[in-house]
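The full complex has more chains than appear here; those shown keep their coordinates.
Read from first to last, the chains carry the letters A, B and C; within each, the first residue is number 1.
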Amino acid sequence: MSWLPTLITETPEEGFDLAIKLSRMAVKKTQPNDEIRQRLRPIYENDADSLTMVSHVVATNYQTVAAANNYWRK
Amino acid sequence: MSWLPTLITETPEEGFDLAIKLSRMAVKKTQPNDEIRQRLRPIYENDADSLTMVSHVVATNYQTVAAANNYWRK
Amino acid sequence: MSWLPTLITETPEEGFDLAIKLSRMAVKKTQPNDEIRQRLRPIYENDADSLTMVSHVVATNYQTVAAANNYWRK
């Protein structure tokens, strides 16, 4: 079972969640050790700039997901 | 009720506000604790580079929202 | 009166000014206090990397504005 069978989602909000998933999967594939990622979590979760950086990655992935879904236009 | 029912907005200005919302929601979904986010706020709000970084994220999300709305062309 | 009634401009240069305006408005909406923004100004205005970061945000917004105007092609 693929973790990413499709970029198509029902709604803009589900697409946003997928963008978050894509952002995290790139981290996971670079640092596959769950324990280490767990240890890093409180660091970036408590740093304003780190959170902004994460938001930038999500925004970049959301561009892809939104385009794939033709922006969920009716 | 979804926090993001659509990417379509009436005007370019409303679209800009939506881009800001998207930028903040990615932060909120990474750091869901309201108190911590509140504590981080004065840090990035008083740092020139932090504000520029935030503006970059908004610009990235605005690309998505503007494209979704076909740039509000008449 | 909206601060952003349209993304359409007469010329590429006016579009560039609009991109600068968008970049600043995202900062203003994150830090609405004029006095604080005024205090931060000399910091990023005198730092090479800060200015490059600002230029990056403008470039990102200019992509949006230029696309909206179909690149002002005749």
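Assume contacts are C-beta pairs under 8 Å (C-beta built on N, C-alpha and C of every residue); 3 or more make two chains touch, one makes a residue touch a chain.
Bear in mind that the values here come from a model prediction, so they are computed numbers and not experimental data.
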Homomeric assembly size (copies in this file), of which only 3 appear in place: 6
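Basically, only the chains that are shown with their structure count from here on.
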Separation of chain A from chain B, taking each centre as the mean of its C-alpha atoms, in whole Å: 15
Between chain C and chain A, distance of the C-alpha-averaged centres to the nearest whole Å: 27
Junction residues of chain C - those touching two or more other chains: none
Chain B-touching residues of chain A, taken from the complex the two chains share: 11-13, 16, 19-20, 44-49, 51-56, 58-60, 62-63, 66-67, 71-73
Contacting residues of chain B [partner chain A, same complex]: 2-8, 22-27, 29-31, 36, 40-41, 43-44, 47, 49-50, 53-54, 56-57, 60-61, 63-64, 67-68
